[in-house]
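Left out: one protein chain. Kept in place: all the others.
Right, chain A next:
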């Protein structure tokens, strides 16, 4: 292995060597940290101070926020869901993949075994389906479909990046129906994504009638839409002509500020909704409220609103859900038996500054919150980061399984919660108490941000192997030559870094490691309960951040998305942000050499790990992704050498002992032998494979499907292609 990488490195260098020296020299001349390039002597503002303000949090919603112009109706009181019937996802048919995470436990583990480590190399494209959603002329690329189709019976169901829903023939990819959602470009938040639709079986409509089975989604423009699974026509009895306006009660907003990209779970008849609120905009961003709606009728059931904990109804006329509260954008997991939904929460708005947060927010941010699906009240909370100022919101979906009890007395219903920190917490899902030990360890306290002290300790899941590497050191810096490597060493030494949880700093940049892309992000994990093997792919990409005083943020033109003067090119989510209403703006960049576009830390940037959950030990672990489509200045090297690339999108496990994963920036889909970790197959996709693959069987044939939608932030090519593989017919 090591020999191979050494050889690989030597070969790779051949292609780089000629051009390295001049560029590195240029890097030296131009090198300046963000702090110095901003200028510290009272910046001159091109506009009067009031120009930079965000609108009042009580201002009315902008046109287009209620995307379907659904009449609001009076504020609803809490109510109970129509009694439910058993859903496909609770007990999936052998051939099916009826939910985003295959089943309601989100295991991403299939019993199919036709494709094996021995024959996987014969996989061929069975069909390619085009969703039709990609950037139009003149539209900036904000696409990353991230879609995983679901399969129930004779239908393969999916959504496009812009929320069109469709049913395909599972054997041919032929479109059976196509529902046009009519989402507008301005409603795209950070990313046009639709991770999956939800399959719902009605409890009141008899079999054979329209809308007995339904396809359900939450949209980028905050609507719940239910259509008939057979015809793709709206379920008129659901909400207002098949739609519910989720911006009701949210208060001031503009299109693109609040959106839904994750599939909604249905738990005991209740649809649970969460929403992504654009990062970095303003302290008083729209609410992170979690709500329940009746899956039959779309009727409002309850709200869990962090700063209004005792009010579960819709806000009264002229009021709104509490603003700036932690938003949850990850896929939630439902638990019909315990009547809970496990909500992976994010951070309060203004991610990098915590002095304006309420105690109630601090108690539930970057946590797993188990909500009672009948009432919307939390039954337990487990926090993974205290007072998060690192954007360590949980992007992953929790996976449920039963683990053997430590004392040998049967099994414990467990919840596996991967995090961006690379800490995987294993909790008892009845109580939220750790099954594997969690230690509170001291965290750095040193900060020059006045009035915003850090938590003295942070939780570490010490019983689980960590999906991460030890803290960075100077000798971990990297480049192509000693000169650009030295540039990164200097950048590293000039930044504040005290290990994980290095506190934010105003006077100079600090290093955030792990970075906000994880560890584990939305791809989550796959878990095979039979073998007890957990598969996780994860990132190793530090960030370099700095807080800037408001006047500097103004001088940089950082404005919140709802400012009348907002310019989308100046800042947005996952980058520099205004954090309006707070004293600071935030500058966020990958910890890289901006002249070469290479990360400053040495590879790998992405890994895949197999963990034996019975022994809590790593079975195998290696870099994930090749250098073929990556290189300095964003140029492909065309070299099939494993380097370990950043990756987004989860793995899947089959009973035949295969792991399929796309995710990497080399635009490949990979298959690994789960026993050895050996890569047994890969194929080039027409776009970036930043989506979780799925597998199904139809008419005796197993298929593997992956959305090759690409990802704008990962800089992989965008496409609208769903690629489906199968073994060739034997004849």
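Methods note: contacts are C-beta pairs under 8 Å (C-beta built on N, C-alpha and C of every residue); 3 or more make two chains touch, one makes a residue touch a chain; residues count from 1.
Here, contacts and distances are computed from a predicted model.
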Name of the absent chain as recorded in UniProt (options "Oxidoreductase", "Anti-sigma factor antagonist", "Glycerol dehydrogenase" or "Peptide ABC transporter permease"): "Glycerol dehydrogenase"
Residue of A:106, A:244, A:290 or A:480 in touch with the missing chain, whole complex considered: A:480
Per the touch definition above, residue among A:151, A:195 or A:489 touching the missing chain: A:489
Touching the absent chain when the full complex is considered, from A:602, A:628 or A:670: A:602
Positions on chain A contacted by the hidden chain, ascending: 2, 4-10, 12-13, 16-17, 20-21, 24-25, 27-28, 31, 474-476, 478-487, 489-490, 493-494, 602-604, 643
